[in-house]
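Omission of a single protein chain aside, the complex is shown with its protein chains in their original locations.
Up next, chain A:
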């Protein structure tokens, strides 16, 4: 199962890895040799259930704290962690590989979720996004794409936002992601700007679910109502039905990115 040759090319150990058995031996060999037995539950915790605490046995092989990000790690912290991770990869090819690793790590999306209602509009690749609100009022995301790089982006976004509160989802801005510097060729909105489109869709549909949830509870205004209003305006970018136009003069990471920072 160890094809360790594919590991040697990495400048630093994979950040996210899975302790679940790979679908087949040849598909995810890159994760196997570096998976310390004791550790990975934390990541699975983050993704699968929010009830487990972090494992105290963080692997020393991994230089990033993400692995032990406990329940309640704020979105902003996760953002910071991901930014520093990508920044540490100085070789452009390593960033692509990291992104492709993330892509492989993306939880699969049911075929039932691959419907046009779940399509992220405006992307040149096809991206499907499945969004739910769990019983704790937190947002749960699943995504898939026909492009491996887009899958990588989705995987990163989901890692940051899966399990977050709606306000946290709404609080992520273009500028935050551009700091990640997975590369910014152009700063303007464009159809190839998968990051931005996916984020906007996540935020818009979060708002819809929040509104539905509020309505369901008898129309009581949630405490942060005014914040939601403000945040809803933010969501109104292109490719969405909106009456206000938001100025996205700093774009999110476009699909092409600058490795030369």
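To be clear about the criterion, a residue touches a chain if its C-beta (ideal position, glycine included) is under 8 Å from a C-beta of that chain, and two chains touch if they have at least 3 such contacts; residues count from 1.
As a convention for this text, contacts and distances are computed from a predicted model.
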| item | value |
| --- | --- |
| Undisplayed chain, where the name is taken from the UniProt record, one of "Nucleoporin Nup43", "cysteine desulfurase", "Exostosin glycosyltransferase 2" or "Centromere protein L" | "cysteine desulfurase" |
| Residue in contact with the excluded chain [from A:81, A:96 or A:161] | A:96 |
| Full-complex contact with the absent chain, from A:150, A:174 or A:206 | A:150 |
| Which of A:125, A:155, A:174 or A:196 contacts the chain that the document leaves out | A:125 |
| Touching residues (missing chain, whole complex) on chain A | 6, 27, 92-93, 96-97, 100, 104, 124-126, 146-150, 183, 191-192, 255-260 |
